[in-house]
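Comments concern the structure below.
Yeah, one chain of the complex is gone here, protein chain that is, but the others are all in their spots.
Chain lettering (A and B) follows the sequence in which the chains are written, and residue indices restart at 1 in each chain.
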Amino acid sequence: MTALTSPIPVGMESNPTATPEHESSVDVSKYKMIAENVTVSYGGIDAVKNVTMKFKENSVTALIGPSGCGKTTFLRCLNRMHDMTKNAKVTGKVMLDNIDLYSKDIDPIYHRRKVGMVFQKPNPFPTMSVYDNVTSGLRLNGVKDKRILDEIVEDSLKMAYLWDEVKNDLKKSAVELSGGQQQRLCIARALAIQPEVLLMDEPASALDPIATQKIEETITELKKDYTIIIVTHNMQQAIRVSDYTGFMYIGDLIEFGETKKLFTDPKEDLTAKYVQGHFG
Amino acid sequence: MNPIQQRRQEYRSLFKQNVKNRLLVDKAVKIVVFSCVIIAIIPLGSILIEVFKNGLAALSIEFLTQIPGAAGSSGGGIGPAIQGTLIIIGLSSLIGIPIGVMSGIYLSEYEVGKFAKSVRFFTDVFMEFPSIVIGIFAFLVIVLVIGSFSVWAGAFALSLIMFPIVARTTEESLKMVPHTYREAGTALGLKKWVITFRIVISAAKSGMITGILLSVSRIGGETAPLIMTVLGSSQFFHGFDTPMDALPLRIWRLSLLPYDNAQGQGWGAALVLIIIILGINLAVKYHYMNKGDNMLTTLIKNRGNRR
Partner (left out) sequence: MANANLAIKKRRILSDKAFKIGATLAGSYVLVVVALMAFQLITQSAPIWEEEGLSFITKTDWNAVEGRESFGALPYILGTLATSAIAMAIGVPLSIAIAMFISDAPPKIGGPLGFLVELLAAIPSIIYGLWGLLVFRIYFKDWIETPLHNMFGDNVWLFSGNPFGLDIITASVVLAIMIIPTVSAVSREIMKAVPQQQREAAYMLGATKWEMFKLAVFPYSKTGLIGASILGLGRAVGETMAVTMLIGNATGIGAIPSSLFAPSQTMSSIIANEFVEASPASLHMPALIGIALILLLIAVVINVIAHVLVTKMLKIKEGAINN
């Protein structure tokens, strides 16, 4: 703890390539997704610098760090969401199973269906009903069978803990739901396309405590079948829901390891300062 | 295999079945959209090329300064038309700009309640009135009253087309000036009109000038309202209460004549007109090039942001 009293020059270390601790012990299980040397720059300025992370199958990984540390930017790389950002440039590799998402000859639609995403603000399609929102991804893909659609709607909404609240008015417009319900609808919509990885960008930041709790329950439940990566600025939330945590600061991944370890016995002084609330 | 994995499996095979088709449709749409863009650009290119090609052939000092010759003769020029266009732009600006600017000030600085709302609404709708109807109005209230086609009537008609554009662009530019500027003025104990003219307008100047220039370029090419107001003439300007020529009217006259050299002169007049108008537009664009926005887009955008 002595380190805490001595001032640390911020960003002094260049590109610490952190890997989960006890790598040997995690190695036995399969990695679902691997990001290797990922750098994102906006008009020449690096927002994410040379980050390498490996995500275990059926685990929850949280990304924490102060605002502007690049955690959301990094998360969006995992789904090629930067393709639409006008002057963003991504270098490095993102492997999903054995496929590099950024290889030139693959259209992003091939893997976006495997990687669902939930955004910071709930963004259901406002002109569609609850039912149509959930089935929108399926209909793109030509699923027309009403029976299958009904089944998937029910399952997805159940997984998102929304079924009981909306089962009687699935035809109601999505915007008539409360903020928390809208966000769970977005989770259901993402789940309906049967993804393998779920990316969540501060899914609870716009919600009240009760809705937040529901979302967290959902995440814990989903862990059984999905690889989840969640960005949060709320450290308690990271502790509650995640198995692994990465701490990012000004574009660098400072530390990455088991959540319990990172919060109780961090390797890096900067991490210690952050988790103890000295800045942020 | 648990149910979720099973469903993933099913969905995957379905995806594989459809993906080629979907990408094909996407590609087809992209091609169609791109062709539409090209199709829209072709007329623009053709118009500019034809006007410059045929217009330059007709251009000469005599052509720009002389009065029109007899129909079908190769001599003669468009001197009165150029002079007339400049006079009518100047005179309508003298009427239209002050009214437009004041009305914009009213909308931005004084707007309160339903009355201001209806002013803005009517200004927006009036902007889209068919210009020929405005010409008839000017004919009825001026030409019929003073008993002759006149420059006054034409300038009045064009000022009616001009002032709503000036009013709305002025309003939008004034609204972009931060409120703190006005508060600073009030804190200094300045009068409202001093604040408006010295502080707010000088901060909003460039937007207002853009709006004014765009309205000038719009009326410079107006033809329909001039038909029943200034009528057209083959003589140079000789009084505000008499008919006068203008470039658009001259182009129309020339286009109706079945002679080749009349058509050539028509192109020449069109070239002069297009240089005036595109010159103004390009100047505005150049002025705004580095600011990344222009007044018209702002105007469209702000349609929604009414308080």
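Basically, contacts are C-beta pairs under 8 Å (C-beta built on N, C-alpha and C of every residue); 3 or more make two chains touch, one makes a residue touch a chain.
Computed from a prediction, not measured in an experiment: that's the story for all the values here.
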Touching partners, among the displayed chains, of the absent chain: A, B
Contact residue for the chain not shown (choose from B:V37, B:A70 or B:A187): B:V37
Sites on chain B contacted by the missing partner chain, in the whole complex: 22-23, 25-26, 29-30, 32-34, 36-37, 39-41, 43-44, 46-47, 50-51, 98-103, 105-107, 109-110, 116, 118-119, 121-126, 128-134, 136-137, 139-141, 144, 160, 163-164, 167, 191-193, 196, 217, 220-224, 227-228, 231, 248, 251-252, 255, 263, 266-267, 270, 273-274, 277-278, 281, 285, 296-297, 300-301, 303-306
Touch list for chain A against the chain that is not drawn: 79, 81, 83-84, 86-87, 107-109, 112-113, 116-117, 119, 121-128, 136-137, 140-141, 175, 179, 182, 186, 189-190, 193
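Here, only the chains that are shown with their structure count from here on.
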Distance from chain B to chain A - Cα centre to Cα centre, in angstrom: 49
Touching residues (chain side chain B, partner chain A) in the complex: 2, 4-5, 7-8, 11-12, 14-15, 17-19, 22-23
Interface residues, chain A side, partner chain B - complex: 107, 109-110, 113, 140-143, 152, 193-194, 196, 225
